[in-house]
Each structure stands twice: as C-alpha cells, then as structure tokens.
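To keep things clear, I will list the structure first and then write my remarks on it.
Note that one protein chain is taken out, while the other chains of the complex remain in position.
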Amino acid sequence: MKFSDQVKIIDKQTIQEDVFTITFDHVPEMGLVKPGQFFNVACDTTLLRRPISVCEVTPTSIVLAIKVIGKGTAFLSKLRVGDQMEIMGPLGNGFDLVEDSKVLVVGGGIGVAPLKALFEAIKPKNISTDVIIGFRDQPYLLEAFQSSADRCTVVSETDAGYLKGYVSEPLRAHLEETQYDMVYVCGPLPMLKAVAHICNEKKVNAQLLMEEKMACGVGACLVCTCKIKEGDFGFKHKRMCVEGPMFYASEVIFDA
Amino acid sequence: MKFSDQVKIIDKQTIQEDVFTITFDHVPEMGLVKPGQFFNVACDTTLLRRPISVCEVTPTSIVLAIKVIGKGTAFLSKLRVGDQMEIMGPLGNGFDLVEDSKVLVVGGGIGVAPLKALFEAIKPKNISTDVIIGFRDQPYLLEAFQSSADRCTVVSETDAGYLKGYVSEPLRAHLEETQYDMVYVCGPLPMLKAVAHICNEKKVNAQLLMEEKMACGVGACLVCTCKIKEGDFGFKHKRMCVEGPMFYASEVIFDA
Amino acid sequence: MHNLSVNLNGLILKNPITVASGTYGFGREYADYMDLNQLGAISVKGITLEPREGNGGIRIVETPMGMLNSVGLQNPGVHAFIKNEIPFLRQFDLKIIANINGNTIEEYCEMAEILSGEDVDSIELNISCPNVKNGGVAFGTDPNVVKEVVRRVRKSTTKHLIVKLSPNVTDIKPIAKIAEDEGADCISLINTVSGMGIDIHKRKMILERGVGGLSGPAIKPIAIKLVHDVYKTVKIPILGMGGIISGEDAIEFMLAGATAVAIGTGNFTDPKLPEKVLKGMYQYLETYKFENAHALVGNI
Partner (left out) sequence: MHNLSVNLNGLILKNPITVASGTYGFGREYADYMDLNQLGAISVKGITLEPREGNGGIRIVETPMGMLNSVGLQNPGVHAFIKNEIPFLRQFDLKIIANINGNTIEEYCEMAEILSGEDVDSIELNISCPNVKNGGVAFGTDPNVVKEVVRRVRKSTTKHLIVKLSPNVTDIKPIAKIAEDEGADCISLINTVSGMGIDIHKRKMILERGVGGLSGPAIKPIAIKLVHDVYKTVKIPILGMGGIISGEDAIEFMLAGATAVAIGTGNFTDPKLPEKVLKGMYQYLETYKFENAHALVGNI
C-alpha cells in the first residue's frame, strides 16, 4: 500500500507574503521520496486535492514550499504547527538524477521549490552544478543555491536589485559557454516552453517538471495528460501524474 | 446601514470538547444588540452563513457560544484569536424583556447560549428569576445562572451527577408552585414543543427562541418560515429571521 | 470612466448587475446593507394573481455549494405589489422587473395586463411553474406550451418582456428560439435545476414536495453552458444567472453570451455582493482595457 493519511505539521514558516513552507515527518510508509515527486494534499475549501512538489527531503522530514494562488493554497496557508494535513504520495516519476556531470538547474517562481530538493540531491554528486533562477519580483528559497552552486544567476522581471529580465537570456549564454550533460527545469508554462525550445535547439538534454490540473493524482482519471511524441509524426497522451510530471524536453509536444 | 463586515476575534475559549466561545468588539455600527438576536456568520467551508445567537453583550464586546455540529461550526471552531470573522447583524427580533416580574428561564443544550445574554439583561430588573437547564450530558455555561438565579435547577439525560431527566418535569413542578409572568425558552425543537405545550396548558406566557435553517437571514428569501396562528383557524408564514426567532408559545403552530 | 450601461433590447440598465427573483424580496431588506442605487435592476420576488402563503414544512436544503428551495411562491399578490412595493422601489435609480407566475395561461395574461398599466420597466415571465391545466408539468419544458404562453402574454402587454427559461430540458435551444419568435424581448436563464434531498435519519424527503430547485455556485457550469447555447441560437439579449458569487463569475456569464447578469443565491452569502461584483467588473474592464461592458458579451 502507498501512503495516504494524515500527517502532523511540525514546522511552518512564512518565507514571503504569499509563500510558506510546511514540514512533516517522513514516515517509513512513504518509502523513498525523489526530487520532482509530489504529494496530493487535501484542502477543506476545495473538492480536489492540490499537487505540491517536495522541496526538501531528509530521512526524517519532508518540506513543502507553497505559493498562495487561490482557495486551496489559501487554506493550506492557514494551517499551523500541530494541525493535521491529509496527504497522499509521493506521486509521479520525479527527476532522473545524473551523476558525475555538469548540470544546469533552471527555475522560475515557485518552480524553485522542487529544484531545491533536486539540487540538494545532485550537488554532491556532480562535477559542477550551475543555477539560473528567475522571479517576477523578490526571490525566495535561494540560500541553498547561492551558497553552494558553482554559479548562481538570479534574474527578476522587476527592478528588485537583480539582473533584470527572463531566464532565457542567461540560459543562452550559459549554453554557449558550457557543455551541460543535463538541464533540469521547473517553472511556469511559458518558461518551460522557452527553455525546452532553446535546449532542443542546442541539442542539450533537458528534464522539464511540468504542471497541469490534476484530479486523482494516481493515473486513474486521465485528465492530466501531456502530449508526447510517438514515432515521427504521431503522439500519445501520457499522464502527467504518473509518467510525469517530469518529461524530457525532446519528447514533449507543446500545443498552442 | 446595518452591520456586515469582518470582525477580529479578540478571545476564544474552549468550554467543552465541542463547545467554544468567540469574542469580538461590539462596534458602534452594530447598534443595540438584544438578547435573542443573532449574527449570521460566514464559514469558508459552507455556502450559506450560520446563524449564531449572542451569548453575552457588553457595550464593548460580544460573545458567541458555539457547539460543533457540522462543517460550518467545525470551521468556526478552528478560528483563533487575531483571525477575522465575517459576520452580519444583529438580526431578528430577540426577546421581549419583562421587568419587575417573576420569570422563569428554561433552556437545553446550546440553547443556554442566548439565555445567558437574556438572563444577564433581566436578572437585575426582576423580582425573581428562576432557571431550569437541561443537558444531554455534561452541562456548560452555567456559572451565571448558578451564581445569581433565585433558583437554578440542572437536569441531565445521562447520569452526570445532576437531576436525571428532561426539563419538562421540573417545569411542571415550578409552574404549580409559582405564578410566573413570563417563561423564556430556548433549546432543541422537541424541548420547545414540550415546554410550549405545558405553558399553553397552564396559561403561562412563554417566549420561544426558535431555530430553523436560514439562507439570507434578513427576510428576503422566505425559506425560514414559522407557522403562526392567524384568526381562529388560519395561519400565516412568518419569517424566523425577522419576525422571529422569538415567537410566543401561544401563537406558534407546531406541525407534525 | 468605463461605460457599464447595457441595453437589453429596449430595457437599458445603467450597469449589468441585477438581482434574481426570489432572492432579494422587494429590495427592502437588502436596502439596509447596500445602496440599491448600485443595481442595474431588481427582479422582484415571483408574484401571483392572488396572495399566497407558500409551501409548508422545511423550505431549504443546503447542498454542496448550493441549496434547494421550495418556497412555493409565497407573495402578497400582484395588487399588493403594485400598491406597496413599486413606490418603495421607485425611490431608487434601478429598473423594476416584475416576475410573474401563473397556474394557467390565463393567469399569466391577466397579470401581464394588470402590470401593463403600472410603473414597472419589464415583465419577466417565469415559465418554470407547474402548469396546473397540464398535469403539473412545468410550462417551460414543453415547447408547444412555451409557444402558447409567450404568444398570448405578448399580446397582453406592450411592456418589455423577458422570458425566463428552465434548465430542466433536453435541449434549450428550440425553446429559446420559440420565445424569440413569439416576441420575447429578452431571455433570462437559468431558473433552478430540479433536485431532491433526503433526511437519512428520519428517512423522509426533507422538502414537503420532495423536489426543490437547486441554485448557487454548484449549478454555475450548467448555467454557463445553457447561456452559451441560447446565445448561439437567438439574437435577443440574455440576462444570465446561476451561481454568481464573484465579479469573475459575472464576467464568465457575459463572455458566454449574457448582456446582463443576475445575482441570486450569492446574495445570501454576502449582502453586499452585487456591489462587489460590480467593482470586480470595473476592475476587469480596466485590466483588459475594455471601454464598455457590452464589449464582453459573447467575446470568446
């Protein structure tokens, strides 16, 4: 049996006006939790659960970092230490971890949350780990990247004291300079698309952590599909919650 | 304009496993708040608001006492000091206060909440104020009644160290012994019915604080009606939320 | 400043926000919570020829994000409405829509005639009532009956005429078309969806008549679909409703094809909701740089 039960919140931190972290025990029933995997979290104010990636994994605890978007995340933001939270997981396939290589981590907004877990898992095992992170406004969750990435570039859309602009510009520059074995990406859809496009163009392997509305989270309802190349012209609908949320940039068909 | 806005919770007390009180500021816009009136309280987990009677009124603060029944009251039970609560009111007609008289207060369960406000308003003004309170199990909110009622009888359906049974038995006894000018009643429907029946039989005036599911709470939707005698055989549907929740026992037609 | 005024085929509202029949009484109660001058219109509590006491027993069942009601048209009758309520509502800058209900076509016509001489801005023909002559089946679900009732009411009055459609039909399009062809100036929808609730502890239906009308956010996706169906079918404007509780919801109805919207059950969640919805609409027009509210209608 996979884990689906209540967990007790053992820590809660507000890290920005609308971004917070929740920590709970990593119980044995959850088994191994991979970066890029997620938990499906029940909210009193919504019918469906909300998928939230793991942001930090230790043998004893798991941290989620959450940005308030609507009703569900607003409910979660009101939970406090000691409260119970109903979750199931870990779900999805997560990142394929590349070892002893040069890797680049590219993230945007709350997409840094899963990248933090990824970074902590791959950093010690790779020759070099560069990072490019973009924010709309003020950045958050940067400490780990800034303190131990080989190179850490932060951009912001507004004039927040960081390089102004989008991740695509430094990305192109990085790819010109360095031959990366893998690019790990998570962020809003337009960013994923842009990064996938650039990586495909430069023929660099990239793993995208995708996002799509989900219902069951386990592969039963087929509402969360991603269009994946099949043969030269065909496609298959794969389930974001089972075969994803990680897909390789080279296999994804972005519609519209 | 009548009051409809957020209030800040300034105190919250758990008085039994599933009963708690919430205190907020009595702001001038609320105007005079009468015992028997109620506020309609918004809950994140339900579409409709929940009517809750005032349990204590001072010039500066208002206390609600709430029993957890379902989704709405469960949500309210999780609110904490400092949280905002969306309310409108005071609503309804409340009790007609009798002065310089002998009065009897009869309550059951969470029905003691509005009776507490009533009792504190009438006690100093009446010759004598007797009280009969019934609970299914352990009583709560009794201090005021016990410390200053002329007579305070507590019954419990279970063997909780109190007189075992229902309020109707001591009620009959009280009515035989004393000529009351008014009986004030609040409790579950079967109790209201029984008390109304006894008071009508004994020709004692009784004010019943009734309960019915509400929607608008202001008299616009007509879902909360009470059947009221009109002429000798006729009836009228009056609105529980405007013409009530207080009705005289002599005018109410209890169906079924 | 944006131009929020909309034209429902002759009935001009200063803004597209109205309140739905049966959820706002005759405006009196909510006037204590909101400036009624902010409303484009009020559709008053459904009125009948004679006063009615309405249904007995429990009249409401709360359901997930919705409610069932079975009020049964408790109302003071058309004459008391004219005498007591029109003068009250005329104090405010809003249009008055008289929602009329009958057991027979003759009753509808008689009410339309009576109201023709009175100071109301529009008549809303509620054809979701059970048709007494036709075995209690709602007028609005039988295309032939719809044809007959709209035709005859149209002949009884020159007032602006709204026909309010029931969602409880296999296909709403032909019914909307009939209403248009027979002279309706505007179509309002949706009325409540048929539903039922059972008290599992007493093991009986909660509402005395069993069936009640489902309203509230739960039915919004149904309403949006039906508004869009009707928008694709008729040329007359639509007054859309069903589960609106935010400015976003109101915008969604307008994009689906409604020229104005009505807030019903939403009023119970917040007595200031119409005002907030109006504000939300302003903000939306501002954000997306629309000059007027009409530009939203069917704009998908």
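Read from first to last, the chains carry the letters A, B and C; within each, the first residue is number 1.
In this text, a contact is a pair of C-beta atoms (placed from the backbone, for glycine too) under 8 Å apart; a residue touches a chain by one contact, two chains touch by 3 or more.
Quick caveat, the model's predicted, so the values are computed rather than measured.
Just so you know, the chain we are not showing touches A, C across the whole complex.
Summary of contacts with the chain left out: across A:12, A:102 or A:227, the touching residue is A:227. Touching the chain that is not shown, out of C:22, C:76 or C:217: C:217 (per the contact rule at the top).
Residues of subunit A in touch with the missing chain: 1-2, 4, 42, 46-49, 86, 88, 212-225, 227, 235-237, 242, 255. Along subunit C, the points of touch with the absent chain fall at residues 61, 63-66, 68, 141, 168-171, 193-198, 200, 203-205, 210-212, 214, 216-222, 224-225, 228, 243, 248, 251-252, 255-256, 284, 299-300.
Assume only the chains that are shown with their structure count from here on.
Centre-to-centre, using mean CA coordinates, subunit B is 36 Å away from subunit C.
Our note on geometry: subunit A versus subunit C, Cα centroid distance of 46 Å, whole angstroms.
Between the CA-based centres of subunit A and subunit B the separation comes to 52 Å, rounded to the whole angstrom.
Looking at subunit A, one finds that none of its residues touch two or more other chains. Under the contact definition stated at the top, not a single residue of subunit C touches 2 or more other chains.
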